[in-house]
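What follows is a single structure, written as structure tokens, with notes after it.
One protein chain omitted, others in place.
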Amino acid sequence: MVFSLIALLLLALGGSMTLLFATVLERNPVMTAGGGLGVAVLALMFFALSYEQPGVLLGMYQLGGLSAIGGMILSLIAALTILGVMANPHKYRAGLSEIYALILFTALGGTLMIGANNLLLLYIGIELSSYSTYILVGYYRDERYSTEAATKYFVLGALASALLLYGISLLFGAGGGLYYDQIAATLAAADTLPALLWPGLALLLAGFGFKLALVPFHAWTPDAYQGAPTMAAALLSVGPKAGAVIALGNLLTQALGLEAISGVWQQALIWLAVLTMTVGNLQALNQRNLKRLLGYSSVAQLGTIIVGLAAGTLAGFQAVILYALGYAFTNIGAFTSIAALRDAGVGEEVDDYAGLGKRQPQAALLFTLFLLSLAGVPLLAGFAGKLFVFKSAVDAGLIVLATIAVLNTVIAYFYYFRVIVKMWLQPAADEAQPVNVNAIAMTALALGVIGVLVIGTFPGPFLEAIATALEPLGGLIIVGR
Amino acid sequence: MNPLSYAYLIPLLPALGFLLNMLFGYRLGKRGGAYLSVGLLLTSTLLATALLLQVRQAAPVWDKAAVFEVLEAEEALPPLEEVLSEAKAMGASRERVEALEAEIALAEEKLTELEHEALIREPAADFPFSSETPWITIAGEQGIPFGFLLDPFAALMVFMVSLVSLLIHLFSVEYMAGEERYPTFFAYISLFAAAMLGMVMSRNLFLLLLFWELMGVMSYLLIGFFYKKVSAQQAMKKAFLVTKLADLGLLVGIFWIYRAFGTLDLLAIGELAPGLLAGSAGVATGIGLLLFLGAMGKSAQFPLHVWLLDAMEGPTPVSAMIHAATMVAAGVYLMARAYPILEMGNALPLIAWVGGLTALFAAALAPAFADIKKILAWSTVSQLGFMFLGLGAFGWIAAIFHLVAHAFFKSLLFLGSGSMIHGSGTQDIFAMNQLKKYMPSTRWTFIIGGLSLAGVFPFAGFWSKDEILLAVKNALSVNGGYGLLLLIGYAASFLTALYISRTYLIAFEQAKRPSPWQAAKWNQGGLGVLNMSAEDLAQDAEYDHHDTHDTPHESGWHITTALWVLAISATVFGIIGSPFTGNALQGFVYRGIVPELEPLSAQWLGFIVSTLVALSGITLAYLLYGNARLKLQAPQLLTQLLQQRFYLDQAYYFFAAGPLTRLAKPLAWFDRRIIDALVDFLAWLVAIVGDALRRVQTGRLEHYAWTMAAAAVVLLLALSFGGQL
Amino acid sequence: MEAFAPNVLAFYLISAVAIILAILAVTTANLVRAALALAFGFFSLAGIFWLLGSPFVAVLQLVVNAGAIPIVTIFIVMMTQSRFSQLRNPLFAAVALLVAIPLLIAAFSFFPSPATTALTQTTPLTVEALGVELLSQRGAEVTLSSGETMTVQAGTILAFEVTAIILLVAFVGSIILARRESLILKLESGSKPAAEGKAADADA
Partner (left out) sequence: MLTLNHFLALGAILFAIGLYGLLSRRNLVAILMSVEILLNAILVNVVAIARFNDQAQGDVFALFIIAIAAAEVAVGLALFLNVFRLNGVATVDPLRRMKE
């Protein structure tokens, strides 16, 4: 319990302290970055220490268990992102410690979402991570692209949070309280389900749909990714999403797990998943800009994750968390590769990557591994996530959904392999000059690949840990066939 | 100290050797990498020895004489029960039934008492040592844990594999010297050993399968080590394809086991099998046959033996590795592990027949060859046949006894042949020139290995082969068909003694003379067997052109040390399975309540008969090749038939390649014109839709907002009305 | 008739004013006027909160929503020199109506029915009780100044603390995004962050 609290405090105070010392350390990028990284790593460790110690913080936040697992994933994401930023700090206005604080706050927001046991803290967590990412996306204030991306993201985000909040207010009315247990108890005791529940649920899903970039709430994703600083896009593509997907699973199972309700949200999630996977993959097919391509790819990936939630079983939720973990390593790795290569003078278009296998074989190899993991090639993290998600869907009787998901994986191969083929089999456009990728970037990439390989080959311990964390929820999930 | 605390190092160290050799092998100096591998494997071997001793320490100890009494008492039970059930069926009086029941109860009580008495030392609490850590967990199912199982059988195998691999490594240090890819060779062969060690230590079938496949890959790489030779390329492909085909059976078998048992844990399977499969012999037979298919591929049983002979394209240490310690032993090991399932089904007689026929067939082919490695390869096929014969005749302990004994003497023979090739520069036994004059160590160790192979008292092969033949004899009581198999076994033993003596006599005793095989146009290797063109052959001939030394020389200390250690092992090892030591081995490795031992009275006749058979084989060889008293010219047709291995390979190529190609042509057309077009069309469709959807992304904020809000409203309406309904 | 009890009358009156002002705020071309309409609309909503028996929310509504936010908005309207919105694009209005009307219909169809509790039956919330809820833990027993003890229902102290961080983020974010010239940029005039995104600069 204490450890979880320490981890949360680290994220909150660490971020604030980084801001506070910003003026002192302004000229010392290594110190600030190291501080940010240290905070993230320490938080990761403390979350890891605490995941078997459940508790409640100030009545509003579930410590340990699921929230610790979520905290670990988000701290890890923060650490990897900070490493990516460190690789070329002057890109992010060197010494400006704000970026590290914002990254840490994004992680804090995600952790709060996951551990929240009531709608208020859930909302606050979502807003905290949203505001931090709005600012990160618009971080290049003198850049039209960055500002455009941030504005689109902000306006749509404001709309989404209004929809979400409206949904929450209706759920509050239907459930007679803000706490999940209150809602679950009220609904279970009701003779007929309150009418406000349904619009509340719909708007809630719409709001989360925006956060998770589910089609048709996804339009902001590619634009925001393309315009944002690359590491901000990396964070955006995994941090709030990992937080939101686990938080959504937590909310749906704990507050709205009643069978009469779960049938409805499962149906809605199935439709959203099918739409998201299909449209995301199809839109990704012909993308020329790599960040846009990864943007659409992340849309499709999230569609696949949702399949696990749609299954509505404990195994499905377990698979979702494993997927999120592997996806964090993979996607941050992919974006870090792009950022590192970009810093080394390689463009962001797919065509710029021609012949990269010769010019910078190490980075190209690592990038290839990330792409393969995204595509879901066995022994890599992406495969493990997909496998267990699909399995949970099949076990829940969602054969058609699983089939569509598998077909979509095949479509996805086209665009991932297009990049890989470009790198390894096509000659470079300009003279094949070697590209230098700096050591920190390589470290970040190597860490990512290690994560991808370890999760891909030995998913067991991770699944085990997740299962332990989910154990207390077991009784609350009324669905399960 | 629990052996589990260090056992994982045993396969890990050679694997580390692989890694280090691959990464730094070329920077460690001329032989640095090689010695590193040897050192790591030596550590493994020491650990394996410690493991074996500790398992021995923890295993129960039985009093042999008392065990016989137990067995006798056990045998007395079924007839009594039969009488009782008959009496019940006949409607005998209550008193009679009660009396019979009391008698049975008394017998059972006595049996328990005897069992208790026979057990001199209780097994340790944690025996057999096993570990289990979660690996692949699946919510709601058992999943597949990662774990080791260190029972006596595994410990014995680990010891044998590590020791033999160590000696082969040591041998290779000298033998492979000067090779271009010297460190790569050590990397491969280390991983090969690691895979086998990992396999015999695996606690579940899935892990076992992983190592099994790793071994397949390593054998592929090692057989094709001289990858510039076309024949090596062909051989590696052939080995891979044939074993892969067989692995398919194994894979299906493992799936079936998971279905039937809900677990792949070997311990659990052993415990569950008698209960689960009691009424379903069909399942047990099916699983048994599928596993056997896998084992046939790996252990080169007829008709899947075709790859083994061509695997001789690899360097000689590789052959020793494949033929003794690792690859081929895997199949026998698997079958022995799966024995609880096998004995519940009806697959055993088939296995016995396949094994027996393979033993005879291969032993008959061996005398027709002049290439020493090929002779030994046939010998391996034949000896493996013996092992399967033993397995099929309910003597699985006999089979693994022979497996270990064979590992020692066959690696000895292979390494000896390597030494001979090294010293004389040729593989043709006729071209070797009175090697006994030049290579004393090689000669004596070869003699020891040969005698062991021929089954001469008191070498290891004698004891183990006799155990198998004894099992076959005992199986007669179950099925009369085993009588014929017993004859086949003796015939194969006779031929074995004949061909190994012939090899020795020609290579060591005789002066160099033109090889009769060189003249024939169907000579060694060649077109049909490996499906090579004449150009390929010519190219290969150029590649491996080297001088034969007329005056051979003895090999250096690496090789002779390896040979002598193996020679001692091949001599001594058999003793622990002999009646002299109270069949210590059989008492150590067993399943069931008490070890099933045989009294000496049941064995001595078999000993005499097989000694006579072996001696007659040797005598015949001496008459034919030693002093040429007997001049016997085999008909050319027969020789050709044998030389071409009964044209089996050609048949495979003909039937597999020919019709398939013909069939493939229309299929290819169909594939190109219809399937591909369909796929292209689908891809085109996907691209078009993708492009259209891409344009939906207009980049305009208001459009995005409209879509989102509209979607939210649609969701609202759908859920609200849907939820209300 | 009960329908014309004073509080009912007040509700309809205030609601009508708020709705009309809100419509004005989203349709007027003159943005300053729109902001003013917004301010007065929020002002009238404070009346609704008063009516509901939640005086503290009403006061906060007056101060923040009706006071501060419209003023800041007007400032920005002035600063961005966009006093007049580019006027009424009929397509925009049509689409917006097409989305908003179904939403209204959907929202209206799911009121809890029948609603039996009248507003008069509810107890107004004291500021003290609100404060206790805001700054304590769920389930805590608190003695009020009146001597009564109350059990805290929600207890949002943690959310309160986190909100501080949100405000901090917003504060820092506004500085990052809007300060006129980046001091740091001047300091390191060598590196231009404008490099990122250059590839797409061709206005694809």
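We just call them A, B and C in the order they show up, numbering each chain from 1.
Everything that follows uses one rule, which is that a residue touches a chain if its C-beta (ideal position, glycine included) is under 8 Å from a C-beta of that chain, and two chains touch if they have at least 3 such contacts.
Everything numeric here is computed off the predicted structure, so don't read it as measured data.
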item	value
Among the chains presented, those that the missing one touches	A, B, C
From A:Tyr134, A:Tyr323, A:Tyr353 or A:Tyr416, residue that would touch the chain that is not displayed	A:Tyr134
Footprint left on chain A by the chain that the document does not show	120, 123-124, 127, 131, 134-135, 138, 141-142, 144-145, 147-152, 154-155, 158-159, 161-162, 165-166, 169-170, 172-173, 176-178, 222-223, 226-227, 292
Sites on chain C contacted by the missing partner chain, in the whole complex	2-3, 5, 7-8, 11, 15, 18-19, 22-23, 25-27, 31, 34-35, 38, 41-42, 45, 48-49, 52-54, 56-57, 60-61, 64-65, 68-69, 72-73, 76-77, 79-82, 85-86, 89, 92-93, 95-97, 99-101, 103-104, 107-108, 111-113, 115-120, 122-123, 125, 129-130, 132-134, 153-154, 156, 159-160, 163, 166-167, 169-171, 173-175, 177-178, 200, 203-204
Touch residues of chain B, complete complex, unshown partner	694-695, 697-702, 705-706, 709
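We adopt the following convention: only the chains that are shown with their structure count from here on.
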item	value
Distance between chain centroids, defined by C-alpha means - chain B, chain C (Å)	76
Gap in Å, rounded to a whole number, between the CA centres of chain B and chain A	49
Centre distance in Å when chain A and chain C are each reduced to the mean of their C-alpha atoms	29
Sites on chain B at which at least two other chains make contact	709-710, 712, 716, 720
Multi-chain contact sites of chain A, meaning residues that touch two or more partners	195, 198-199
Chain A contact footprint on chain B (complex, rising order)	133-140, 143, 145-146, 683, 686-687, 689-691, 693-694, 696-697, 699, 701, 703-705, 707-712, 715-716, 718-720, 722-724
Chain C residues within the chain A interface of the complex	106-107, 110-113, 137-140, 153-159, 162-163, 165-166, 168-170, 172-173, 176-178, 182, 184-185, 188, 191, 193-197, 199-201
Contact footprint of chain C on chain B as seen in their complex	702, 706, 709-710, 712-713, 716-717, 720
